[in-house]
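The structure is given below, and queries will be raised subsequently.
Heads up, one of the protein chains got dropped from this complex, but the rest are sitting where they should.
So that you can tell them apart, the chains are marked A, B and C in the order they are listed, and the count of residues begins at 1 in each.
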Amino acid sequence: MTRLTAEAKGVYVIAVTPFHADGRIDYDSTDRMVDFYLEVGATGLTVLGMMGEAPKLTIEESQAVVQRILARVQGRVPVVVGVSAPGFAQMQTLTRMVMDDGAAGVMIAPPGSLRTDDQIVGYYAQAADFIGDVPWVLQDFPLVTGVQMSVPVIARIIAANPTCVCLKHEDWPGLEKIGALRKAGTLDRRISILCGNGGVFLPEEMARGADGAMTGFAYPEMMVGVVENHAKGDMDRARDLFDAYLPLARFEQQPGLGLAVRKYALARRGVIADPALRRPGAALSAASRAEVDLLIARQERRLKELG
Amino acid sequence: MTRLTAEAKGVYVIAVTPFHADGRIDYDSTDRMVDFYLEVGATGLTVLGMMGEAPKLTIEESQAVVQRILARVQGRVPVVVGVSAPGFAQMQTLTRMVMDDGAAGVMIAPPGSLRTDDQIVGYYAQAADFIGDVPWVLQDFPLVTGVQMSVPVIARIIAANPTCVCLKHEDWPGLEKIGALRKAGTLDRRISILCGNGGVFLPEEMARGADGAMTGFAYPEMMVGVVENHAKGDMDRARDLFDAYLPLARFEQQPGLGLAVRKYALARRGVIADPALRRPGAALSAASRAEVDLLIARQERRLKELG
Amino acid sequence: MTRLTAEAKGVYVIAVTPFHADGRIDYDSTDRMVDFYLEVGATGLTVLGMMGEAPKLTIEESQAVVQRILARVQGRVPVVVGVSAPGFAQMQTLTRMVMDDGAAGVMIAPPGSLRTDDQIVGYYAQAADFIGDVPWVLQDFPLVTGVQMSVPVIARIIAANPTCVCLKHEDWPGLEKIGALRKAGTLDRRISILCGNGGVFLPEEMARGADGAMTGFAYPEMMVGVVENHAKGDMDRARDLFDAYLPLARFEQQPGLGLAVRKYALARRGVIADPALRRPGAALSAASRAEVDLLIARQERRLKELG
Partner (left out) sequence: MTRLTAEAKGVYVIAVTPFHADGRIDYDSTDRMVDFYLEVGATGLTVLGMMGEAPKLTIEESQAVVQRILARVQGRVPVVVGVSAPGFAQMQTLTRMVMDDGAAGVMIAPPGSLRTDDQIVGYYAQAADFIGDVPWVLQDFPLVTGVQMSVPVIARIIAANPTCVCLKHEDWPGLEKIGALRKAGTLDRRISILCGNGGVFLPEEMARGADGAMTGFAYPEMMVGVVENHAKGDMDRARDLFDAYLPLARFEQQPGLGLAVRKYALARRGVIADPALRRPGAALSAASRAEVDLLIARQERRLKELG
């Protein structure tokens, strides 16, 4: 069984959870989605993240979704599972389940009540203790969690917890943070840095030292293209691609609404059968759908120009 | 099976969840605690509330604790169960479980992300829809949830949801709110108002029109005494009792620390075997324990003076 | 003297406050900046906004900056002044000063302590009462203020306060809000809607019914181009321009850092002498400056392609 390591790189797509219009989980679409993500070049998957509507699932559903995805992936790429929970008992239970099922690691976001540096460091020490010998991703997403992790705090967490192998970098602004983390001497060991925020800063993030993306933009081709062209040293091509997708990526990055945009685009592409979010979840208005259609049309035109 | 109604009154004690020092649930103490609460005059119990360390339990543990308590209560008083959850699917699952087991109703706190009046009203409409024909308590606790519910919002929630039968009033300050809710014409029907905040405003709350307390101060005798003397019209005696307990009640009301104080006092009284909180949870320092000891000694002296 | 009305449209540029490197106000650059904004097509100016470093100025400095700008504008376009303050006394004092000096109106953001609908409506009733017969702009910027104003709340504010003539729309996401406000029957009269957020949603905002922009992107040409082409009905051209500027606009939209990016770009364009922010204020790192340089180079190339 593959385990997540500090060498993780490329594009870990944050998977959506497909639902039928009536709110039931759509497992056929889940299979198709896995195939799609791997075909476009995903080097990993992350499931039950915030954009996977994880809090809307019961524990049984969460496990069922993870098992279905793992069965379809068949070990071809590592699968990371979000296990953030209000208490450590639930986090521990879910972690054991998904690791037994074959997950490569877990991801943990901080609870919104944490404020001081010591509180944050203390929380992760306890979490790591509870989940035991399981590699995990530190999720740094202040816009949503309300928790600000400074560079020294991240350094303390990494120094104290050998099982922490990756940072899901989603601070905004966050470019200087990547720079600081990559500076010699900041961390006591190199970890993987994969970036979120729908990919809307990916070219700059790669240039600052990120290892790739962990986010779920409906056109993962953009992230794959940026990462691959960066690896080849062709940043101009990377930026051309990025710019072509940016108008839609920006539109998908709207808080609250973003997931509905993403699912609409995935349904439009035939990846999932229905764009439905489970309740409570914003439905996309006709005006928004028309805007997405227009943005996709312009995006295709621009990609054609670029060749 | 008793169901919670809008006529609920008296003292619904918020039960703690007793743990062994190693973090396992202490079921023997749970039994003893139920006996104790009923002996001192509780007219109801509320379990899995915020002060019941609910988020630290797995779903299986939550159900086991509720079942144990219901088995011990044997229908003598109604038992309300906190079912607040990040998603409606979990809320629904837990509600069905505990109602099948014999609970009298459930309690729902709002998620911290709600801001506008419409968002709050909309959330409760969805929650009520998910839990179906189950009586529920609206928990109004802005200090902890961050959600401010105005009087018009509470009126809209009550008008829209016939299954909402009780308000757990824990706004601070909140006396004017009780007054406004009890004013003719504010609500379209009378509901029960039971007050929290460790009971530190109980005399004034009763005078403003509350029906009792729903809180967990380690000396429920205080709440019982205030409510009973209020019913008899002897507010001077009610206040004398209240004042005697206030120095300790104030001490127990410290956020974060309060539950450790409460459990220490309950263990000292022989109600639970161990004052332990499950991790993560504040331990009481030697200095704090000495302060509680002193406050209890002074409290006993003062109660003796009062006769 | 021109007064702001509900017919305001076009591009109201949010002016920066130019400083010397040592923190003194740079009045020569202020003059040059006014000339620049008017040359590129601004139909109004907004000064002492959040991006104008208003809280870092003393009351004397605030007045001096406004007077200098008004003297340079010489009535050619209306000038709106941000007067948000912790108390109404200060708000009133500043409003009187700047209106006496020739401002066209003021802008008021809500204090972060407001939560319920009634609190927000009540706050603006008091503010409007204090400033008297002065036209004002309602600033709706939840990402920074933490205050969520629903459509019904905005409708109540507009109904209650005839002096409120314009909404500075900066909710995110906010497109549906514009749609709802423009729907017949939502408001009891039409007011101007000018959009913020650095212009990164301007094409969609115009399509939804906005009257223009009130924001400070370092290339106001973008906003002017989008608004003018929208007016001509050439949305394809508007979007081509928008897309060309979007990579930089996105970069400038980083919270906290954005103003430093904006001032760096304005200094690079020769508009202001020094990119310095008054303390406390983020300085732009060498890496960030290089990124801006690259984005501007690519932007110019793309604009040339577009012709």
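Keep this in mind: contacts are C-beta pairs under 8 Å (C-beta built on N, C-alpha and C of every residue); 3 or more make two chains touch, one makes a residue touch a chain.
Just so it is clear, the model here is predicted, and its values are computed rather than measured.
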| item | value |
| --- | --- |
| Omitted chain's touching partners, listed by label | A, B, C |
| Which residue of B:E204, B:E228 or B:D274 touches the chain not shown here | B:E204 |
| Candidate in contact with the missing chain, chosen from C:G112, C:G132, C:P162 or C:G270 | C:G112 |
| Residue in contact with the excluded chain [from A:V34, A:V153, A:V226 or A:V271] | A:V153 |
| Contact footprint on chain B, counting only the chain that is left out | 172-173, 175-176, 179, 200-201, 204, 207-208, 239, 242-243, 246-247, 250-251, 254-257, 285, 287-288, 291, 298, 302 |
| Residue numbers in chain C that touch the chain omitted from display | 53, 55-59, 61, 85-90, 93, 112, 122-123, 126, 278-280 |
| Those residues of chain A which, in the complete complex, touch the missing chain | 115-119, 142, 148-150, 152-153 |
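In this section, only the chains that are shown with their structure count from here on.
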| item | value |
| --- | --- |
| Distance-to-centre winner among chains (Cα means, whole assembly as reference) | A |
| Identity of the chain that, by mean CA position, is farthest from chain A | B |
| Distance from the mean Cα position of chain C to that of chain B, given in whole angstrom | 47 |
| Centroid distance [mean C-alpha coordinates] between chain B and chain A, Å | 38 |
| Rounded Å distance between chain A and chain C, as computed from the means of their C-alpha atoms | 33 |
